[in-house]
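Subset of chains shown; positions unchanged.
Residue numbering begins at 1 within each chain, and the chains themselves are lettered A and B in the order written.
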């Protein structure tokens, strides 16, 4: 038993967004994990991690579209060394998302989050991931993910094969590379990545943070080129549900859109205030839709929140955000229903 | 790891009921759980609980109609105090069921259980639950559960929305309140509750128990008004399967039934005898079906069982029950197939 550490988070509370009922939901992602480290000698260690994600409001698996995924949060094994870094194989965190979210005061959690690009993926399958050691604050990482089977014999009958037959050819392998620096008051990060089976969609971003006293100021730029697929699934903005909905509200031709390009800026502030932390952010995203008859859309979002620490492991929070979408259609692309969407949430986070 | 306690139960054995083959199945519900308590100071503690329920005979999730529900038994986080009690958020035990089953010698487990009302629900979602401290034996509790989304925009396309479109309007919030007393030889409880998304169905009950020496005598009355829905699902007695079956056996019009009213009495005895416990109960339930052409039905059930303790954590059991249903139709409402149904089971319960 000494070989295994059990850890986790349970977070839930109440969320109210424009055009939706009050519902129970989380801020920080709830999880139960098992991990271990074995010393192999010579400065080398073996590692493993298994992480189940769930929704406390219902006890359900987090990824309802893939409930088979018991270990949605992580399932990997690897070797690590203080000298040459760490290698992991299996299901791991996606590097671009993992590192840029640290520059969002809300860590991409809850109603106040940094707007998710439509190619955002928290965890990725079939991946070998490398993380360098930390050299005076400088560090880098890389991932390589095997895409869908490109051999006709064995892929036959699968969704990927069907898409290929139709000439979509979206079954590319995935890549990611991260360069980071974090030393003294300054932190910087840059990422470039392409998800597997994404029709060669790409995401790149840059983040910078500067600490002075109890405050930290953050700046993020991220650019997403979304060709409508990611990890073998069509993106929701290309789905029949979305197009049905748009059809009811608009004469514009979203059905012909084949690519979304999203350019987003975020300015953030974290401030240690009293027994907790005040967070605030302002965002601007521009969405360009190509291939249809949709003009460019602007999105502005403003958020503020306070996290009150009852202890190191338990805290209460309240977050408030307002998102000004150019119209309801682009709101729907990002999971909201009204062009002016406010969101408010209160809840509790407990770590163990 | 000291933050987490692992606990659970594995129980299985053999069950034979009239009109069914011998099968392997449990008495006490099998589960694996993780829970923890953190002392926040000032007499306040943070708590969490995650509980997976399963069927040992197959290793399958307990709720096969909802296998996404990894943490079927519990998924919640909260705060508690010796002074003001405990508050939990998430998926919790339903108060009415949790408290009345303590007045059934068989704890509503296995073939000898107190007949389940058709609105019985062990655990409920999207709930905030309060439990008072214990004041010289007196205590109370309350739950509030958020129902299905009542906003047309966001509910569109869901089963709840469809039902609303048809004018069913069953998407109410849920409530529950419990008053209890347990001191010396006497224990009393009273509950009133309404499940979420149940078309305003209700359950209320009263339980009383008196201990003298090694024996305890228990009396329960429960009344269920079932409008055909609970937690967003149609009850099985309204299902096509049920109606198909009734159609083969009867000219009565069960298809038109829209409400069931169930009034049930249970008299129970628990007796510490030798290295274990002898349990016995006698029950009477009256079922009134409204809206169709079905007369009132009486159900009588008699049960006896013995649990032999190998240790505090492990026991063997044997239970025997006979249920005298008015006819096969009402037997089918309660999951049996013959109007005179006997049930016998033997097995082993291990707690850890």
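As a convention for this text, a contact is a pair of C-beta atoms (placed from the backbone, for glycine too) under 8 Å apart; a residue touches a chain by one contact, two chains touch by 3 or more.
Predicted model, so just to flag it, every value in this text is computed and none were measured.
The copy number for the entire complex in this file, given 2 shown chains of one sequence, is 3.
The rule is simple: only the chains that are shown with their structure count from here on.
Taking each chain's centre as the average of its CA atoms, subunit A and subunit B sit 39 Å apart.
Considering their complex, residues 1, 3-4, 6, 34, 36, 38, 40-41, 44, 46-48, 50, 66-79, 89-91, 123, 125-127, 146, 149-151, 153-155, 157 of subunit B touch subunit A. By the touch criterion stated above, subunit A contacts subunit B in their complex at residues 1, 4-6, 8, 10-13, 19-24, 30, 32, 52, 54-61, 64, 67, 70, 241, 310-311, 313-314, 337, 347-350, 352.
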